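Heads up, one of the protein chains got dropped from this complex, but the rest are sitting where they should.
Lettered A and B in written order, each chain numbered from 1.
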Amino acid sequence: MNGSPTVGQSLPRADSRAKVTGEARYAVDHVLADMLHGAVVRSTRAHAIIESIDKAAALAIPGVVGVVAGADLGSLFPRFGHLIADHPVLAIDKVNYMGEPVALVLGETLHAAHDGADAVIVDYSDLPVLGDIATALEDDAVLIHPETYPAGDAAFEEAITEPRNDNVAHEASIEWGDIAAAFEEADVVVTTSVKYPKLYAYAMEPYNALSIVNDEGIDVVTTAQHPFMVRDDLARMFSLPLAKVRVRSPVLGGGYGSKSYTKIEPLASVGSWYSGRPVKVALSAEEAIYTTRADSAHITVRSGFDSAGKLLAREFEILMDTGAYTDNGTLVLAKCVNRCFGPYETPNLKVHGRAVFTNTVASSSYRGFGAPQGNLAGELNMDQAAERLGIDPLELRKLNILPPGGTIVPGKRGLDADLGADLDIVTSTLDWGSESQHMTGSGFGVSASDAGAYPVSTAQVRVLVDGSVLVMTGATEMGQGSKTVLAQIAAHELGVDLAKVQIVQSDTGSTPYERTTGASRTTVLVGLAVQRACQDALGKLESMAAETFGVSPTEIKTAEGTVVAPGTGEWPYAEVVRSWFGARSGEVTGVGLVRATGELEMLPPFWEVGTVGVTVSVDCDTGRVSVDHLVTVGDVGFAINPTLVEGQDLGASTQGLGAALYEELIYDGGQLENPNLVEYRVPHATDMPARIDTIVVERGDGVGPYGAKGAGEGTLNPMGGAVAAAVGRAIGRWPTELPLTAERVWLLMNEEGRGLNGED
Amino acid sequence: MTAESAIEITTFVNGTEQSGYVPARATVAEYLRDDLGLTGTKTSCEMEVCGVCSVLVDGRPVSACAALAADLDGTTVTTVEGLAEEGRLSHLQQAFIEKSAAQCGFCTPGFLIMATALLAANPDPTRHEIAEYLDGNICRCTGYRPIIEAVELAATRMRESA
Partner (left out) sequence: MSVLPPFALHRPQSVDEALGLISFDDMPLGGGTELLLAMRMRVLRPDTLVNLKQLDELKSIRLDGSDLVIGGGVTHLAASESALVAEHLPILPKVLLEVGNPRVRASGTLAGNLVFAEPKSDVIPILLALDARVHLRSASGSRQMTIDEFIIGPYYCAREPEELLTEIRIPTAGIARAVYLKYQTMERPTVGVAALDMERDGTERRRVVIGAVAETPTLLDFAPGDQIDGAAIAATIEPIPDIAGSARYKRHVTGVYIDRAVAALDAERP
C-alpha cells in the first residue's frame, strides 16, 4: 500500500456529476438510427393453451414491420434460464401466467409497435388456474410444467431436473443433531407461523435492451446486473460461441437483485434476428412487474428451550410461491433454508423447504434473497419465546448468539462478526428497556446470511502512458457505488490521485470476466481482484524499471505513483512505461484473479450480517403504523467509503420498511390486482422515520480489502421481524403476516381471543 | 381509429428555441428524449406518481409522461440538462453530490426539478415541507434522507448567496 489513504474516506461518488446533470447514459438512453421498436403482446390469461395468434390486423398498420411469436423461433433454442432452461422467450403453445410475453411486434416507431401490439388477436383455451400454493398442491392439480427441461449453468448443483408428478419446483433441507430428542427435553416449546408477501423490487429503470443480431454475432446493451450470465443464455439460444456474444450493462437505474440473470435480452435479440435490424425493447413499469417478483413465503418454526433460555432445537417448515418459471427460485429457497434460523447456537436443527410453481409471475432474486422471509419467522419466534420464558428479548438473543468465529452451519466459514456487540449498539441507541408510551413499541432483530458470492472474479488494471489508470471489471454499477469504491481501492494500491483512475465496467466484449454483481460481493471479491491486479501491475513496473534503468530488482519499490530505487533515481509510472517501450507509447496491464483458494477456500467468503431496530407508534383508531426511530448497524469490517455504506444501509432498511408496512403484490386467483405504482405503494419521503441512526461498525474482520465485508442487504433482512415485534409490543398482539397495513393492524387489535403470546 | 395529426410547435428548451412537428399523441417525455435527445428526463411509473419525468414548463412542474408535446407550443421548458449554467452546477446539483443524494441516479433528475420548483416558491422550507413537497417523487435507493438534507443545504446556500 502506498500513498495517502483514499480508502476509508467518504469521497464523493465517481458518477455523481453525470447523474445530477442528466449526462449519465442508462441502457434506456441508447438508441440507433436504424433500430426498430419492439412492443410485447402479453397474455390476458393465467393458464391457457394458445389456440391461434392472428397477426393480420397488426401487420396492416403502417410502420409495423413484423410480429414474432413462439412458433416463429425456428432453429433457435427458444428458452432461457441459468438453473433450468424452462423460460420461453415467447410463450410456446401455452401461457403460464397473466402478463407472459406471447408475441413481439416490431415497428418503425414506438407508436407503431404499440398500435400493432394492441391489434394482435390471441385465441386461448383456458386451463385450470393454480393461483396459489394450496391450489397448486392439490392432489389432482394439473402440472404447470409436465415436461422437463435442460439444466442451465452446471455450476448450480441445487437445480432439480428430474421429472416430478406434482407442482413442487424445488425442495431443500438442512438438518443436524436429533431434534426429536431435543424437543422431548425442552422445558418450553414456542411455535410461530408467519406469512411474507410477494414483492416487486421496483428498480425505477424498467427492463430494457437494445440488441443487434447479425453475422458478427450479438451485441446487446441492457439493464442486466450479470452481463456474463446473460451472454451464456444468449449463446445457447443462438448456438454461438461465447466470444460472439457481447453484452454491455451501462449505468443501471437500480437493480436490487431484480435485474439478475436473463430477463429482456432474449426478446430484443429475437426481434433483431427476425427482422435483421437492431431492436429496442423498453418495458413499462407495469410490464416490469409482469417480468419478475420476489417469493412469498409461509413459514412455521418450532423452537425448544431449556428453562434458562438456551436453545435446544429448532424446526422450520417453509413453503414459497415461486411462480410460473424457475428463474432463480431454486437458490432463493436454498438460501431461505440456510438463513432462517439465524446466528444462534442451535445444537439440533431441521429445516425443510419447498418452492411451488403457480400461475403467477416468476419469482427470482431480490435483495436479501430468502433471508427476509426466513428471518421474519426466526426472529419473531425469538421474541415470542422471550415472552414465554420471561426473559428480556435482548438477553435471550445474547444468551444464544454465536460468538465471533462460531459455527452457524457446519463446514462453512465461522461467523466473522461480533453480533452480540452489534445488538448492544442497536438496543442502546433505541433506548431499549426504557418505559414505552401508550401505543408505541420497539423491536429489533439480527440476521446472518451466507453470502451467495462464489469467489470467481477477474480484473485488469492498465497503467497508461501518461500515468493514468484504467480499471477494467465486469462488475456492474447499479447505484451501489462500485465505480467509486473500486477506484478508491485502485488509487490507494497504486498511490495515484483518484482523479487519474477511470473504471470501465460490464462489457463482456472488453472487460474481464465477472460471475455476477449480486450477493453484496463486489467490494470483497472484485475489490480483491483489483488489489491483486494493482500488485501485478506494480510488479511489472518494477521489473521494467529495473531493466530500463539498470537497477537491481531487489533495490526497487513503488511509492506515490513512482518507482523508486533509493540513491539511484525516482521514475513516475509514465516514465517507466515510455522508457521501457521506447516509443513514447505503450501501457502496462496488471491482472488480478480471485478463486476459492487460500482465505477464500472456506465458503461463504463472508457472512452478511444485519442488526436493526425500530420504534413505532400505532394510531389506536385506525391501526396505522408510523416509524418514529430507525437504527441500523452496518457491520462491514472496514468501510472503504463510509457514506456509501450508510447509503446502502438506509436504502436497504427502507425497502425492508416497505415490505413490513406497505408492499404486497396481491393476486386474486391468477389475476394480479395491483400491477402499478399507484396500487403497489413503496415508501415515500413522508413515510420515513423522524429519527434515523445509521451506524457503521468496523472491526476489520472480513476477508476483503483492508478487512472489508459485503454490505447492502444486511439491514433489510431483519427489518420485517423488527417492525412486526415493535407493532406487536405496541398493540399487545403478535402479528403473523406482513405487510402490516393499517387494516391488518386494526383487525389484529380488534380480534377476539388472541393474547400477545403466539401459542394460543 | 382516426388519422393522427401532426402539430407544429415552437418552444424554448433550456434556453434554446426548438421548432418542429410532433404527433398529436407524443408526450413531452417522448419529445424531449427522442426528438431533442435530452435523455436526462426519464420515465418510470407513467402514472404521475413517481416523479422521475418531472420537468418545468413555464416554471411549473409537470409530469412529462402525462403532458402532450403539442402543449409545449409557446412555452419555456427546463429539464435537468438546463439546471447548470455554463457548466456551473446549481446549488441543488452541488448539494446532491455532497450529500450523496444520488445512488442509481434514475430518480435524480426528477428530484432536482421538483426541488428547484420548491425552492423557487419557498426559499426556506422546513424538513417537513421538503418531504411533503417531494412526496410525489419516489426514490428506491436512498431512503430519502440524503435528498432532503441536500435540499436543505442548497436552500441555505441559495439564501446566503441571494
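Methods note: a contact is a pair of C-beta atoms (placed from the backbone, for glycine too) under 8 Å apart; a residue touches a chain by one contact, two chains touch by 3 or more.
Quick caveat, the model's predicted, so the values are computed rather than measured.
Asker: Which shown chains does the hidden chain touch?
Answerer: Output: missing chain touches A, B.
Asker: From the list B:S63, B:S90 or B:T142, pick the residue that touches the absent chain.
Answerer: Residue touching the chain left out of view: B:S63.
Asker: Could you list which residues of chain B touch the chain missing from the display?
Answerer: 1-5, 7, 23-25, 27, 30, 43, 46-49, 51, 54, 60-63, 66-68, 70-71, 114, 117-118, 133, 135-137
Asker: Where does chain A touch the missing chain, residue by residue?
Answerer: 110-111, 114-115, 118, 206, 282-284, 286, 621-622, 624, 662, 666, 673-674, 678-679, 681, 741-743, 746-747
Keep this in mind: only the chains that are shown with their structure count from here on.
Asker: Could you state the distance in Å from the CA-based centre of chain A to that of chain B?
Answerer: 30
Asker: Would you tell me which residues of chain A are touching chain B in their complex?
Answerer: So the residues of chain A touching chain B come out as 10, 12-13, 15-26, 28-29, 31, 110-111, 201-206, 251-256, 284-286, 478-481, 643-644, 647, 650-651, 653-655, 676-678, 682-686, 688, 692.
Asker: Which of the residues in chain B come into contact with chain A in the complex?
Answerer: So the residues of chain B in touch with chain A come to 23, 25, 30, 33-34, 38-42, 44-47, 49-50, 52, 79-81, 83-84, 89, 93, 96-98, 100, 102-109, 112, 130-132, 134-148.
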